[in-house]
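These notes are about the structure you will find just below.
Excluded from the complex is one protein chain; the other protein chains are retained at their positions.
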Amino acid sequence: MQGDALVEVSNLSKHFRIRASGIFSRAASLLKAVDRISFDLHRGEVLGLVGESGSGKTTVGRLLSLLERPTEGSILFEGLDIKNLRGSKLKAFRRNVQMIFQDPYESLDPRFTVHDAILEPLMIHRVGSSKWERKRVILDALDHVGVRPPEDYVNRYPHELSGGQRQRVSIARAICLSPKLVVADEPVSMLDTSVRAGVLNLMLDLRDEMKISYLFVTHDLSVARYMSDRIIVMYHGRIVELGQAEEIIQNAIHPYTKDLLASVPVPDPEYSRARVRMKNDVQVQNGYDEGCPFQSRCPDSREECRSRQPALLERASGHWVACHI
Amino acid sequence: MSDRGRLKAWIARSGILWREYGKDKMALFGLIIVITALAVALAAPVIAPHNPWDYSADALAPPSLENLFGTDSLGRDVFSRLVWGTGVSLTFGAVAAGLSGLLGIVLGAVPAYYGGRIDDLFSRIFEFVLIIPMIFLLILVMALFSSNIYFMMVVVGLTMWPWIARIMRAQVLSLKSKAFVEASLVSGAGGLRILFRHIIPNGLYPVVANITLQIAFAILTEAGLSFLGVGDPNQISWGQVLYWGQLNIRTAWWNAFFPGLAIVVLALGFTLVGDGISNTLNPRLRERA
Partner (left out) sequence: MPLLDIKELHMRYKTRGGWVRAVDNVSLELERGESLGLVGESGCGKTSLAFSILGLLPPNGRILKGSITFDGIDLLSLSKEEARKIRWNRFSMIFQGAMNALDPVEKVGDHLIEALRANKNVSKEEARSRARELFELVGLPERWMSSYPHELSGGMKQRVVIGMSLVCNPDLVIADEPTTALDVIVQDQILQELLDIQRRLGLSMIVVSHDISIICETCHNIAVMYGGTIVESADTASIFKNPRNPYTIALLRSYPSIRGRVKRLMSLPGAPPNLIDPIPGCPFAPRCPIANRICLTEQPPRITVNNSHYSRCHFALDSKVEDIALELEA
């Protein structure tokens, strides 16, 4: 389900200055967590952002929700550049983009009841004209996310809730302002398996009912496939592949994507997987400024892979790949 | 309905905390000492058998039924003086540690939250103040300016706050990056709301424990300063009672023993309470559903 672009990202980069690891070394080196990426997020879609740790996917999520400011490039939200928002404009923007975090134990202030946790965004944005009206909004939100009966849970503290319930409360907090975009950073990876399905289905239902768009950040391709309309695959801060979810799963082109797919364990004893072809983590060096970031692990890398960075080009309709091969 | 529900929830939480605290025998003992001291201070007019300012001819008399702890060199009843001095010592501890706590919390939390060069500047300030040898500074200040006890309380408080500030700063730095803080940020909360509603309340536990320890420290400092003669002669503090007793320590031991004992016991009491608070709240941090 595609509409016009809700978010347009152009040439986005985020660099972190880190101190070198030697005791006596004073030189700081630059970590390019996100390196010149561009993509659109359409209204009403679930855009899956897939990558391993160090790929930059979490940073992209944090950039879109303005927990971090871009070092370079621009992020347009409904046409407005959010890079330098401050003050009241920033506050107005925050109504539109919310975030769900990975750790259900850390996402809620342990000293706030469920009621107070959801009340906070309402108070900040002055939603509801009386205490009773806000209470109504809170109870409705809890019911909506499956915490039932809401009256039983409203005065509980986070430590009295299970992981799945906490995550639902976090979702309730995120949607009570009716945001347009929700950035979900590995929202189910710390939950038990039988609970995950419930939360994932809830997120999909909310998308259908409230027309929320999602940036779904995850390292789990199976979950990404289940949730996403389109998928972006990231490696070392760059986008290596982008396209419709099914297209990428069935017809992956970039060698990294193919290896990611090949390494997903499948719970079927008779299915034999394609072998992962990339070089072992033991034999690898990291961080190249020239050429493709995947060159040291790519089984097919050529001369030009070492010298020229591959651009993101459209290989098939809506299917973009950054690879020389 | 919501308010009643929240009150019940809050009471339930506090109840658990008290029960946990009660399991630590030493902490309970400390609490008993502190409460007893408070009771004595409040009931001073009733308990003290003599007027603490009354001179009498019976100087340096040993403990007896008439004077439970004997008399000092001016014939004043040591027991009554100690009873009346309880309030003074407690007030001293509370004001000095209270001031230190307030300054320490605010000056520790705010620069740490905003970070950058302000944070560096304040860290240097903390270190600078902590390096100064406090006792000498206090003697100097008291001797040069005023020996008024209220002045003393404030000055002692001003020397203690960086200790609290550093602890608060460490807490803020670690809480700053917690998911619930970022969640509030994303909801649109401003720095002040986050600091005063989320970060400081969650970081208070070691700070409160240390403030309690500082009460003990302030009481000991007052005793020390008065003993050295720079205290406030117009007040009856335990330190003053000690001061009046120092000349005759060898002959009239009760002049120094009882006030010394009282000081040690009260300081111990607050120390145990401070430790108890810190122990109670630590395992609780492990609490998970």
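Per-chain numbering from 1; labels A and B assigned in written order.
The working rule: a contact is a pair of C-beta atoms (placed from the backbone, for glycine too) under 8 Å apart; a residue touches a chain by one contact, two chains touch by 3 or more.
Remember, it's a predicted structure, so these values are computed and weren't measured experimentally.
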Report summary line: Result, missing-chain neighbours among shown chains, is A
Query raised in the report: Just one of A:49, A:64 or A:221 touches the chain that is missing; which is it?
Result: A:221
Query raised in the report: Given the contact definition stated above, which residue among A:33, A:261, A:292 or A:321 touches the chain not shown here?
Result: A:261
Requested in this report: For chain A, enumerate the residues touching the unshown chain of the complex.
Outcome: 52-53, 162, 164, 192-198, 200-201, 219-223, 225-226, 246, 249, 259-271, 276, 278, 280-282
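Simple rule for what comes next: only the chains that are shown with their structure count from here on.
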Query raised in the report: Taking each chain's centre as the mean position of its Cα atoms, how many Å separate chain A from chain B?
Result: 49
Report summary line: In their shared complex, chain A is touched by residues of chain B numbered 2, 5-6, 8-9, 13, 178-180, 182-189, 193, 198, 201-202, 287-289
Report summary line: Within the complex, chain B is touched by chain A residues 65-67, 90-91, 94-95, 97-99, 101-103, 105-111, 113, 115-116, 120-121, 124-125, 131, 135, 154-163, 166, 170, 173, 177
